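Of the protein chains in this complex, all but one are displayed in their positions.
Labels A, B and C are assigned to the chains in the order they are written; within every chain, residues are numbered from 1.
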Amino acid sequence: MTAYAPVLIVVVPLTAAALVPLAALVSGRLARAVALLAITAAAAAALAALVAVLEHGAMRHRFGGWPPPWGIEYVVDPLSGLMALLVAGFGVLVAVYAGPAVATAPRLLNGAFHAMYLLLLSGLLGMVLTGDLFNLYVFLEISSLAVYALIALGSERATIASFRYLLLGTVAGSFYLLGVGYLYALTGTLNMADLTVRLAPLAGSPGVTVGVALIVVGLAIKMALFPLHGWLPDAYAFAPTPVTGLIAAVMTKVSAYVLFRVLFFVLHPAATTPDALALLGWAAAAATVAGSVMALAQADVKRMLAYSSVGQMGCIVMGFALGTPLAVTGALLHILNHAVMKGCLFLAAGGVQFRTGAARVPEYDGAASRAPLSVAAFTIAACSLVGLPPTAGFFSKWYLLVASVEQGMWPFTLALVASSLLSAVYLFRVVQRAYFGRAPQETGRARAGAAELPLAMLVPVALLAAAVVVLGLLNQAVVTQVIASALPALEAR
Amino acid sequence: MKQPFGSAVLEAAARLLAPFVLLFAAYVVSHGHSSPGGGFQGGVLFAAGLLLVKLTRGDPSQWEIGPRAALVLACSGVLLFAGIGLLPLAWGGSYLDYDAPPLFADPVAERVLGTVGIEVGVALAVAGIILLVFDALAGWGEPERSA
Amino acid sequence: MTGTWVAWLHYWLTGGLLLVGLYGMLAAPHLVRKLMGMNIMQTSIIIFFLGLAAKTDATLPIVPTDDPAPAAAAYINPLPHALMLTAIVVGVSTSGVALALILRIHRHFGTLDERDLLSKLRE
Partner (left out) sequence: MKATAFALTLVAAAVFIHASSALPAFGTADAPASAHVSPRYIERGYEETGAHNLVTAVLADYRGYDTLGETTVIFTAGLAALLIIGAGAAWSWEGRPR
């Protein structure tokens, strides 16, 4: 079975997405069970694939049995295996977390929601595993369409946020596609591995430059890099919390991962000119600072976290732009860490809101006494985002910091430090209010003895908070086992 | 779509056209192999034929495919495609590797069969979705009605 | 006709069409017009790809039974056509979802003009 894991990771949720609406015609509970089963199976397949890959090296799957430049292939190497596990694992946690809320929906809506959720996941998983640029576009569009619908489910204002995202997302997809078109016109192939070979003699051609620039701009929109982040705050703030938790954690990260693939695998190292990378780096540095400053100005907690994501994506791209093995290690580790901690922050904030109704910073006064576990999880993840030592966030930021000092890029160092300090300010004011703020009068009404959250919501939040700490302790293993294997491509630089 | 557009002329025209549109849809799907055509085009034509009747006769028409049936149609189309893809895995082939199951001696014949199979799946899915979207868009004034 | 500027006209025209669509998306205040801009942009990319398939003096990529050994130069490149069939479907799907969102926005806010929507959101 393990030999088929690469294809099953994507195909199982995709097939289940067509099964779920049919199951919903019978009963909402059945639909939910099918969906959960499928995501769990995908996560298990991702785990199996990752274990096998760590042991025996990369796995490939040729669709239709056709050899790569003619057919489509999936490639699982340690890094893409880890990304797939991250996406599928988050899929399981968030599906469990969403349970109590979705259960109140009508039966057919329940089915449509779960089908859409599965489609979003299979789209993201397909983007991670595919070795073909056009196939990546198709799966990008699957995940995009699914996410527009899921965001619109939030409220009436969410429909406008979703429409704006749809327009920008389509521009992103189109730019990406046009960029792929340029590369295809110049090389005649769509396969990533084949492109690497055939692009090598073309380094410096204006066609390649523009094609890659279009791809980078498209991906930058999808990952909300600073001047192109317009869609993100509204979409995150108005979408249902479980959806925000999922897309904040993994969707932008998958785009960042694809950017890594394109910059460091598809392009010949000589083709990524330092000038172009430096430009990207300056944009990323601006993003890091601007995102943190804008987060400081927000009163709504979800919106604050959304702007914080803009800043953190800047950190990741800065690592890519520095381009040294140390910086790229930091950036890849930060992709993983940020996914876990931002997911934890959003889900914990959702838990606090579920329990106390607090959505804005001033409303968090005394929240710790009423939702102690959610606030504790929020605090742990906040420490990690700021970069306090025992937690995961410290290590990735440390790599980035050291790399920027090594390269003598002082402005980047400054941006990183500033973003950490600013995030300490905007996150700890929430934590401080939650623990030391005077609780509003109606606190006495909180039912003593009643569970803080339904178990289904509590467990994912607790698991993610634990993961923040565990990832911090295991960071050395992640770097040596997984990330180091993605770096040989860099040594040639 | 509660109010039909109906008039004697439209109805006569639709009556005459609809069977031929559906027949042509079947032709386009089955001949995608050797001439321009295929699942998408055929599926759209199939849905268009049904919608023509719906537009002229209003909702409770003889050939009504309701939102629920359309959903079933769409899901089964996708399942047919994905199922054909999964089948070869049982014989040790790759996903969508049509000639892995030992049905005929001639691998090309198996490939043709697989291709036609997925085209039919695509056609079902497309037809179902177009009917579904039309229903959702046309019935937007009455949200409780659709599905 | 290679060598003359006409041979590159295809890229300029599709690029121009893309910019028309992009400008429409950015500048038009009405959501439906933005959607139309988006469709123009997608169409331009489809035409761009189809142009890559062209070969002078080649015919449609349908091999008749009486051609046992088809030469690559005699038929145009089928790959961009197959890719663009997918892109067309993506475009249609995106438009469908966008229209659904537009209907929803119009039902709730009663307007589709971006300026009116912004002022309503500020209230």
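Going forward, a contact is a pair of C-beta atoms (placed from the backbone, for glycine too) under 8 Å apart; a residue touches a chain by one contact, two chains touch by 3 or more.
Bear in mind that the values here come from a model prediction, so they are computed numbers and not experimental data.
K.L.:
Of the chains that are displayed, which are in contact with the missing one across the whole complex?
P.N.:
The chain that is not shown touches these displayed chains: A, B, C.
K.L.:
Which of A:9, A:59, A:72 or A:422 sits in contact with the chain that's absent?
P.N.:
Here the residue in touch with the unshown chain is A:72.
K.L.:
Taking the entire complex into account, which one of A:146, A:167 or A:471 touches the absent chain?
P.N.:
The single option touching the absent chain is A:146.
K.L.:
Going by the touch rule given at the top, which residues of chain A touch the chain that is not shown?
P.N.:
Here the touching residues of chain A are 14, 17-18, 21, 63-64, 66, 69-72, 100-101, 104-106, 108-109, 112-113, 115-116, 119, 122, 126, 134-135, 138-139, 141-142, 145-146, 148-150, 152-156, 159, 182, 184-190, 198, 205-211, 213, 240-241, 350, 353-354.
K.L.:
By the contact definition given up top, give the residues of chain C that touch the hidden chain.
P.N.:
1-3, 6-12, 15-16, 18-19, 22-23, 26-27, 51-56, 58, 61-65, 69-75, 77-83, 85-86, 89-90, 92-94, 96-97, 99-101, 103-104, 107
K.L.:
If you put the missing chain back, which residues of chain B would it touch?
P.N.:
Residue positions of chain B that touch the missing chain: 32-40, 67, 71, 74-75, 77-78, 81-82, 85, 95-96, 98, 108-109, 111-112, 114-115, 118-119, 121-122, 125-126, 128-130, 132-133, 135-137, 139-140, 143-144, 146-147.
We take it that only the chains that are shown with their structure count from here on.
K.L.:
Tell me, please, which two chains come out on top when C-beta pairs in contact are counted per chain pair.
P.N.:
Comparing chain pairs, contacts are most numerous for A-C.
K.L.:
Using mean C-alpha positions as chain centres, tell me how far chain B is from chain C in Å, no decimals.
P.N.:
Whole-Å distance between the two chain centres: 24.
K.L.:
Quick check: what residues of chain A touch more than one other chain, meaning two or more?
P.N.:
Within chain A, no residue contacts more than one other chain.
K.L.:
In their shared complex, at which residues does chain A touch chain C?
P.N.:
Within the complex, chain A contacts chain C at residues 134, 138, 141, 145, 148-149, 152, 156-157, 159-160, 162-163, 166-167, 170-171, 173-174, 177-178, 181, 184-185.
K.L.:
With touch defined as at the start, can you tell me which chain C residues reach chain A in the complex?
P.N.:
Within the complex, chain C contacts chain A at residues 18, 22, 25, 31, 34-35, 38, 41-42, 45, 48-49, 52, 80, 83, 86-87, 90, 93-94, 97-98, 101-102, 104-105, 108-109, 117, 121.
K.L.:
Considering only the defined contacts, which chain A positions touch chain B in the complex?
P.N.:
The contact residues of chain A facing chain B are 4, 7, 11, 14-15, 17-19, 21-22, 25, 61-65, 108.
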